[in-house]
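In this view, the complex is presented without one of its protein chains, the others remaining in place.
Here is chain A:
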Amino acid sequence: MAFWRRNTHVEKERRVKANARDHNDRFAYADNHIKTSKYNILTFLPINLFEQFQRVANAYFLVLLILQLIPEISSLSWFTTIVPLVLVLVITAVKDATDDYFRHKSDQQVNNRQSQVLIRGSLQNEKWMNIRVGDIIKLENNQFVAADILLLSSSEPYGLCYIETAELDGETNLKVRQASTVTSDLGDLSKLMDFDGEVMLVTLRNASRGFLSFSVFMLVKVCGLASAVNLHLFMPCPSGEVICEPPNNKLDKFTGTLYWRDNKYPLDNEKVLLRGCVLRNTEWCFGMVIFAGLQTKLMQNCGRTKFKRTSIDKLMNTLVLWIFALLVCMGVILAIGNTVWENLIGQSFQDFLPWNVYQRNAVFSGFLTFWSYVIILNTVVPISLYVSMEVLRLGHSYFINWDGKMYHRRTDTAAEARTTTLSEELGQVEFVFSDKTGTLTQNIMVFSKCSINGQTYGDVYDEFDQKVEITEKTPCVDFSFNPLCDRKFKFYDVSLMEAIKLEDPVVQEFFRLLALCHTVMPEEKSEGHLVYQAQSPDEGALVTAARNFGFVFRSRTPETITLCEMGRSVTYRLLAILDFNNVRKRMSVIVRDPQGHIKLYSKGADTIIFDRLDPSDEDLMYTTSEHLSEFAGEGLRTLALAYKDLDEDYFEVWMKKLLFASTVIENREDQLAVLYEEIEQGLKLLGATAIEDKLQEGVPETIARLNLADIKIWVLTGDKLETAMNIGYSCNLLRDDMNEVFVISGYTVLEVQQQLRNAKERILGLSRVTSAAGDVGKTDVLADDSVFEETLIAEYALVINGHSLAHALEPQLERTLLDLACLCKTVICCRVTPMQKAQVVELVKSHKRAITLAIGDGANDVSMIRTAHIGVGISGQEGMQAVLASDYSFAQFRFLQRLLLVHGRWSYFRMCNFLCYFIYKNFAFTLVHFWYGFFCGFSAQTVYDQWFITLFNIVYTSLPVLAMGLFDQILSSHTGCRRPVQPSLPEPLQTRPAKPPLQQAPVLPVHAPRDGHILPALLYSLRSLFPLSERGRLALLRPTNICRYHSNVLGHCRECSDWT
């Protein structure tokens, strides 16, 4: 971690004592002064120069400069190098300096923000930078939180407060934070003055992960002991402190303990306000600073993003190396020429030009000539190319930002290129890995069906018991009896309403569960006008459904939930919330109803819930699971619901264990998970819900076009097999005319292996696989396969589920999986974990040498987005985490088409043409000197004026190439979309890196400048006069034309050179 490098000692835990600056000062925690700027006035020059000369290009220039200072070698004046060098350095330095200046300014602005700090019993205004760890500060509504603080109390009941974390993770929905119950009454200053609690945060990171956890755990124990010893040594009366984890960058994790009045209280993420949040809907709150300044989680997250390099970058590096080798070659040739010439001819010319001392030795003279030519020919190594490419990429990414066709009107989001360095890579994408929910679909959830107690609701039947297609005209259920209903909600099956009216207890329990078991926040703007703030759209849909069916969720406090059940207001005491997470895949609440019964309500993924059902429910389970697969077949998202009556005594025992577990510091989460598991057993099934997630606009068309462009689309989704396949069909990924859809769903390695083999056999024909079966790794077989791959016309699809994928991703099977997957047109992986998503991407990335793109919208896609060459985030309903991790972001999946087929292709072609053109012009310019060497006795005499050489690249010829690189359009955007297959390239453009066009470039001008020495110069200087006329389609300027231009200008030049 960056922080650890900065500080010499490793902070293993953090102890903070409230209102005790002296005490806290001993630990040398960072203060709240932030500094994001890199330089100050004094250090700017040395540091910036040092950084700049770390670039190869600049260093190369510097070496040249040094060479030029040796008079025996110097064939060009020093200014030919220093002018471009200084120009590049100055431009970069100015850019850095302005950047840094703005950083200084924003630092200063932030550091000088005012905040109210409790000092010696009174609130005083203090600048942010003067806030220290352990201070108690007061925040008011709509204020930014100044540092990471522990919430102590607030104006709202129960120490609640609401925050918006837009600056932190981009999510704009309100989140609740609640102060610990012991501190929530510290509302006034005198009480706060007395608060001398101490916060202790102990290393507890990744304790649940792999075998490392044990060692970490041991470390923690040791540290814990040490701290305990310290505690007793230095503080005979440990009245209180907070002990917590050292600064880290995990926004959603916090572990600590508050020691106060000889008690320990657990602290978690819910009690902490992070710097960068904004206080909302809360008049004021008090908090104690735990992390300040650079150690806050916000600042810890401001790391530099990992630099992704494009294949053109790599290609260019090798190209530059080759060109450099060529330069050395030319130098050697000319040096040898010089040696020979001096011996044969130069000797007889001595009367007019006597040899110097060093020239007596022809070999040494040749050696010096070599260096002279290295200086003269240096322009052949396209150093300014790097800078120009940066400019181009920046321009390309601005074009993406500006693209009106990638602007989504409804959400007011334009596309955003968050990385500027990848634009041409977009044109080479071969594999697209897509999330389903929120990416292919809208992620606007609509409660559409349910199964209650073995009975399905949601379909509409006519009088002949035939299913009726639901259209706009189908009459909706009338919810008018319910004044609190949501008018936008539509449901078509009247029978469910009737069941409720009949007061069927199971149906009632079903909706009660939906109304109770969730984490939605209600906002009642005016009487009866409810707005739900849901973190996941599924929850919102379910709660809204319950609301319309008469179980209105009205308000919640930390300890109660108030429903309005069929018009009656009922308040439930909330005893515990058993949180949802990706591992548990379920959430539960334990409530005490007004009658005093304790009940556990649980909802979650069907497999998970079914595993924990009471055995007596088996029959119902079978009918329900039939219904579930029916729902899933229609592409709906399903959840199973269950409840359990709890025994008072049993619950109390459990609750004690829970309380204890929630105060332990070491692997608290594991212990909690075990406890949760313990109580969520023997559940009684209520039924299942089915939520519809509509496809986004234009998804099938986009997929079809990307398919035509030979881009393979793999869908990686957490959904069920049936749901995934259904979506696959509806968005054109799977089609009925496909030869076969293979479904891999084995539970053991062998099974999976067998299924994969079988599928491959079916595709390739029996004989080929049997020969390959014994030794999969043999190269000739693989090579054969890949040949066969190309000629395969039949279309296959592969669907693989999470279980099988786990096995298939093991080292011995991954190759088989990949081969099979690449034979198929479509691959759908369902039930995959975020980790597996990344693994699949990694698999393709490492074995196929293809450019991969991952697109997703949720936090579960972040790993995949980070792994792929290009990550695309959809700014949708599920917050901004995916977007923050991505390289490109936009609002709708269909924009991917434009991004890849228009912008990607343009960038790619522009970049390739630009490189060709650039290298061509440098060669044409420089090789003149090579050929001239044969006329001037290899004496490293230049042809051009020195200022011309100096300014050729940076002034005279920089605009035309840049203009071409920015504005040239190989195809109109319209054609680009309509014809996804690149017409002029027989193979899919992605499989061919930029090599072919680039290799031609240097060859052309080798003979071109032979006679007309000034010709390329003239040609390009003419062009530079008319940069705007280049805006068209310069790519069409064929090499023949260029040659012809040459011959035209050439004669004139002959003239010129003869006249001298």
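In this text, contacts are C-beta pairs under 8 Å (C-beta built on N, C-alpha and C of every residue); 3 or more make two chains touch, one makes a residue touch a chain; residues count from 1.
Just so it is clear, contacts and distances are computed from a predicted model.
Hidden from the displayed complex is a chain whose UniProt protein name, among "Glutamyl-tRNA(Gln) amidotransferase subunit A, mitochondrial", "CASP-like protein", "Cell cycle control protein" or "BRCA1 associated ATM activator 1", is "Cell cycle control protein". In the complete assembly, the contact with the undisplayed chain comes from A:Ser397, out of A:Ser397, A:Asn707, A:Asn913 or A:Ser958. Of A:Phe349, A:Phe481 or A:Tyr622, it is A:Phe349 that touches the chain left out of the display.
What chain A contributes to its contact with the hidden chain is residues 75, 345-346, 348-349, 351-354, 356, 372, 397, 399, 401-405, 407, 409, 412-414, 417-418, 420, 906, 935-937, 939-941, 943, 967, 969, 972-973, 983, 1011, 1031-1033, 1036, 1040, 1044, 1047-1048, 1050-1052, 1054-1055, 1057-1060.
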